[in-house]
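Here the complex is missing one protein chain, while the rest keep their positions.
Lettered A, B and C in written order, each chain numbered from 1.
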């Protein structure tokens, strides 16, 4: 950190200056490593079929991870994303006969609704996010089951609704386009728009942010609403891509999202975070699933589903410990 | 479009997209599929969707990417797995469905997939009800322990049973709650329901595990399972069949998880160019006091 | 001093909620007021309480433990394996029984310590640190048993769940002992004070000579042991151990019990009796919905609303507000 300006080179840009940049570097390195590993080891790993279906499916997780990242940057958490997506998928499926736009809007509104309730419970009732969104998770699953009559609801194939999930645009899956658009918007909001500064300042300390004259409650409300909206969008894609609103889907999505966010270097206590690294984090974890499937296909060692969860746990462990080690190495060189 | 065909070969690379592995029934199914593949010398690609229909579609897609010859799919749900079936078809890979089917309105056997091998959950519930109607001995008040809310076996086993009971008349379902297909949850729910409805004298559980939990609950409440309260279930695992022999369970409809032999037999028939029927029915046994002791050994 | 409803409610809110539920049930639920009902509810709540007590201590240090359910599964998987002699050959049947208790508890104690190690050594945030074992722990239990159900019968072992001591079910007695010990720990011992200090201000605690890291590792270890104990009770109760399901979702029940009981998730406080009451409220809500035939889907919505309401009453005038 005592570098003179003259020693600045292009390489300098790659030297991490903060833990966040370090985490980003770490996660990108691992993603690239996994890609190379997969490409060398498995035949069709980098086939366009695999890449495109990978993106089509994982766009849902990228969306909820983005919402989760925003919430976590404020120092909160949103456990309701899976339930919200499930409920939104049911609403979208139920409304899909009235046209793709109605289905889309319905799903989005359902998600937004849950997000707004979360926001209200957190800001007005001052209930801790963990509990507020835990309750919202239960309630949205309950509502989803009630609306769906305890079983999956078929979407309408007469309208264009399923195209939202199943079609391509310029040879690229529409869900992936949606996710990319959401991330671009998220990046602009966080890095370029004043609201991003507000989100991060709240994560730094809510009381302080309030004294600094920030509209803390409004921002928090907005962030939970955004997370709900993104989960709703994921729900719409869920319904459209699989042709059904699924009230029991989404279990464990919140943990996937939290892991992605953390692997992307966002700190759970708030105040620090990055949108791009969250996306890389989500891709990384999703790729682990994909690789496990391919590994099983090789037939060299047949991993039972149980070993897969052990491996996923171990992988998470390695990544976070690696990050922690690098961070402390950076601090005391 | 035509159903993709399967070349006749010495060995195949087959995919098996399992739904989940969190209960003995699924484990037995996977074991059977794997063991049979090993016996035949086939390459076996296995995925586990951990209870998520969406992940199962992704799993099927990764099998397609890996270029398997045929996919065995145990669809988690009727509707959401349609895209997987259609994607495989589009990629020229035949699909055989195991133990659950997909929505017949959206995909049909012989056109979109080869066939469905399995039993009929509605039928299972109905068979239990029919046995009950004959053997109730004046017992009428039923507690129903449902499977996981929203899952298709839970919905179908409920429908088959409830409809048949209603048609028979004279019975009353005093409570029907989910026990999540698990012994512990089934026991807890049974404990609560038995307290609230002490007059109940029949317990119908959607699987063995919950039935065994209910037996524990009955015993804790000082009631004699089989005598004071009649217990009925579906699955037919060894423990449950033994419980029939012990007089604790009245009757069990089998739902056999050993799909291996019939699955690969169907594959070979298809490769040989046979015309496959739309539904290859699994013949499910029925256990009650008449045959339980004799059959304990052969139950899965 | 004028009567202050808000502050009174925040102190006794959980208790009031419990009384209201009991009154409601006495009127609405058939056969509610019976000893057996009481018995059923107490035995069912025992494992949640035992786990939630450990969770309370972890939360008091400002942490959280998502791995409890998986640790229950591991302990629950080990005990029958020991009883059936699949891990350690049965040298002496007299030894098997204590081993079936002690070995699983030692294993989960080590895993709990490992959680604490990740939290203290690498400063990994507790949710993530314990997410590792949440994910991998159940997998380990499943791999050990190959996912198979283990059915067993051992009266001496199952005494923890099926026996009675002085007419009290053993698991209820264990629950009472655990609650009393933890309440005593928090209120009267130096360690309890240190736990709260670490959660309240770790830097200050360290500068005051409190071994903050050791204290943290210890509470995760305690949480692990209590989860393991609950796991043993569950499998003993069912005469069967299913690594796939033992303790599934327990972390959320336990955390909800802690929150409804009035302990803030931010650390620095631990209300053990509140946790007991909180768990009882959650159990009674569950019982009420079941006994009154509320369908599962609707029950979820009601449960959610009640959790929010209970926590809100709890903190409506509590010191959490500024």
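Remarks
Assume a contact is a pair of C-beta atoms (placed from the backbone, for glycine too) under 8 Å apart; a residue touches a chain by one contact, two chains touch by 3 or more.
Methods note: contacts and distances are computed from a predicted model.
Hidden chain, UniProt protein name from the list "NADH-quinone oxidoreductase subunit L", "Sarcosine oxidase subunit gamma", "Sugar ABC transporter ATP-binding protein" or "Inner-membrane translocator": "Sugar ABC transporter ATP-binding protein". The chain we do not see here touches A, C in the full complex. Touch with the chain omitted from the figure is made, among C:138, C:237 or C:269, by C:269. Although one chain is not drawn, the whole complex shows that of A:85, A:214 or A:305 it is A:214 that touches it. Touching the chain that is not shown, out of C:35, C:94 or C:190: C:190 (per the contact rule at the top). Across the interface with the omitted chain, chain C contributes residues 1, 7, 188-191, 193-194, 196-197, 200-201, 203-211, 268-269, 319. Not every partner is drawn; the one left out touches chain A at residues 18, 188, 192-194, 196-198, 200-201, 203-205, 208-215, 271-272.
Everything that follows uses one rule, which is that only the chains that are shown with their structure count from here on.
The chain pair with the larger count of C-beta pairs in contact, out of A-C and B-C, is A-C.
Spacing of chain A relative to chain C, judged by their CA centroids, is 30 angstrom. Averaged Cα coordinates give chain B a centre that lies 34 Å from the centre of chain C.
For chain C, the set of residues touching two or more other chains reads 142, 146-147, 296-297. Counting partner chains per residue, chain B has residues 21, 149 touching two or more of them.
Per the touch definition, chain A reaches chain C in the complex via residues 77, 121, 125-128, 130-132, 134-139, 141-146, 150, 207, 255, 258-259, 262, 267-269, 304-314, 316-317, 320-321, 324-325, 328.
Listed in rising order, the residues of chain A touching chain B in the complex are 42-45, 47, 49-50, 53-54, 57-58, 60, 145, 148, 150-154, 157, 166, 238, 241-244, 246-249, 251-252, 289-290, 293-294, 296-297, 299, 302, 304-306, 308. Only residues 21-24, 27, 146, 149, 175-178, 180, 182-185, 187-189, 191-193, 195-198, 209, 212-213, 216, 221, 239 of chain B touch chain C when the two sit together in their complex.
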